[in-house]
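Here the complex is missing one protein chain, while the rest keep their positions.
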Amino acid sequence: MGVVALKLSDTTLGRVMCRPKGVIAGTWLILVVFVAVFAPYLTPYEYDIQDLPNAFRAPDAAHWLGTDEFGRDMLTRIMYGARTSLSVSTIAIGISVFCGMCLGAASGYFGGRFDRAVTAVIDLTWSFPEILVALILVAIIGPGVTGAMVAIGVAYLALFTRLTRSQIMAIKSETFVEASRSLGASHGHILMRHLLPNTLAPVIVAAMLATGDAIILEATLGFFGLGAQPPTPSWGGLMSSGTAQMFKAPWIIIIPGVAVAVTVFAINLFGDALIHALDVRARVRES
Amino acid sequence: MLLSVKNLSVGIGTLTLLESVSFDLAKGEIMGLVGESGSGKSLTALALTGLLPLIGGRVTAGSLEFDGTDLATLPKRKLRALRGRRIAFITQNPMTALDPVQRIGPQVDFVSRTHLGLDRKEARARTIELLTQLRIPQADTICSAYPHQLSGGMKQRIVIAMALAGNPDLIVADEPTTALDVTVQAQIIHLLTRLVRERGLALVLITHDMGVVAQACDKVAVLYAGRLAEQKPVHALFASPQHPYSAALIDCIPREGMAPGSLTGIPGNVASATAYPAGCRFHPRCPRAGAGCDTKVPVQRGLSDAGTVACHYPLNGALDV
Partner (left out) sequence: MSEPLVKIQSLSKRFDTPGGFLKKPRSMLAVRDVSLSIARGDIVGVVGESGCGKSTLARLVLRLIEPTKGAVCFEGADLTQLSRRDLRKMRQRMAMVFQDPYSSLDPRYRVADALAEPFVVQGARVPEGRIAELLEKVGLPNSMAQSYPHQLSGGQRQRVGIARALALNPDFIVLDEPTASLDVSIQAQIVSLIQQLQRDLDLTYLFISHDLGLVRYFCNRIVVMYLGAVVEELPDPNAAPRHPYTRALMASTFAPDPDTRQEATELTGEIPSGFDLPRGCAFAGRCPNVTAKCRETVPVLSRGPHPVACFHPIQG
């Protein structure tokens, strides 16, 4: 075996980064993730220590993004908020991708009564807005980080089940699946080696885009006071606490709002670049 | 000459996909344009019908003279008036050539109403007459059918009827029978050639099938990788092909009583437009390739049997320089 030279343009990530929007969005996302992971080491203040004399300070040299109604540093709280928002949304989407792929693959591949039952339930959840599904679930589980994760995860389950199912149904009729069967391949082999790998690309893109939506959903739940409970900061919770002082200290609500908006925008941009990079047919056309 | 194509080149983007193709066609003649995928035969069809912009292509050099006017420089509006009226186009896939939500009758009527200015009644009468000529039983019932109710062969007849409806002088047919079953293909080819001969039309028949060429055409142009390899009257081509590619293409078709193992095909792969070999583009696959083939582009040379060939080492001698 010769040495395989790894060219940047041969990897998916490399192709994403070849596009300007991929680079810009990717840089922002890496920054947010970095901040979220290392928040305890990066932040200048503690997120939960109140400093009432310094309440409602507008952004200045000591507090770059100002302080909130308890005098806590907004930058610190935003950085810790990124922790909550990102972990809740990615874990939630992770749950729904995994469960959705399993359900979708099984129902798409085997069909029959199981498929009809799954489709019926999925269609039912699909007809409710995600926020409603999430609210109902939070009402059952109770507010908090776990509740929000499960609620968001279930809210997006329908999306991934549907997507996987439709992909599997399309690929199942390709000749290479029949060719594999003619060799004596088992259902497990066909599912794990042919069908699922070929559905991965669109699922990854959808997961990326859904993570953006999940951040918004998490912020919404937080805004309603149903997400992470005080004093743990989350972007939605920060915005919620800012509403009362919207005119007195507008930065308290605007800054977390901008953080959500920019991050979601970056995720969508990155997802867009990913669509182009993962498209197998586009790759064929270029070569 | 009804149609005279001179040094036609067609490009898409920076690629030149058709290079310096020339041929003439008189009324009443059927000309076969043969070649494999990527030979440029469909591009020629699009150039003849002025439809190149549809695929982002353009004529980069040469002229397409149709009855005295150069189609390559004709303004779009005039070209549109000509297309469907004097030049008709039959596409490859009859399954997608018809509008699925419109009945057959109005689709065919449209052509004669637009181009011949007939009114509704006259147009329908003409449609029924055309369909009957194309041996479609119960033409009036078919007129009120939708395309999905018809078989493939029937649909292709409707497409042919639409081509004939404008009373054209030239028909360009791009692989009109490839999507059909063999017995139906035979019927359609016979029908098409009979109508063309009876009405004294000119037909450019694009195909990859040397059998169809032998059975239907008066003369043939063989294309390879965007260039003209050889052109000749059909009898001369089959009796003494001079370009090794033409000869090989004829030998690719199994004939009756052929010994097993005698069908070998042409080695290698069809040249790709992004990596054309230098010199003669056929030389990497050619059994006669010799000195100069990989560097010098062969020019078209006249032949004693009213054809031309572009080859440094043609078969069967008889070059008439």
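The chains carry the letters A and B, assigned in the order they are written, with residues numbered from 1 in each.
As a convention for this text, contacts are C-beta pairs under 8 Å (C-beta built on N, C-alpha and C of every residue); 3 or more make two chains touch, one makes a residue touch a chain.
No experiment lies behind these values; they were computed from the predicted model shown.
The missing chain, though absent from the display, is touched by one residue of B:A186, B:A273, B:V297 or B:L315; that residue is B:A186.
The hidden chain makes contact, of the residues B:M1, B:A61, B:L116 or B:A214, with B:A214. For chain B, the residues touching the chain absent from view are 36-37, 135, 151-154, 181-187, 189-190, 194, 208-215, 217, 234-235, 238, 248-258, 260-261, 263-267, 269-270, 272. Mapped onto chain A, the interface with the missing chain covers residues 4, 174-176, 178-186, 189, 193-194, 197-198, 280, 283-284, 287.
Assume only the chains that are shown with their structure count from here on.
Centre to centre, using the average C-alpha position, chain A and chain B are separated by 54 Å.
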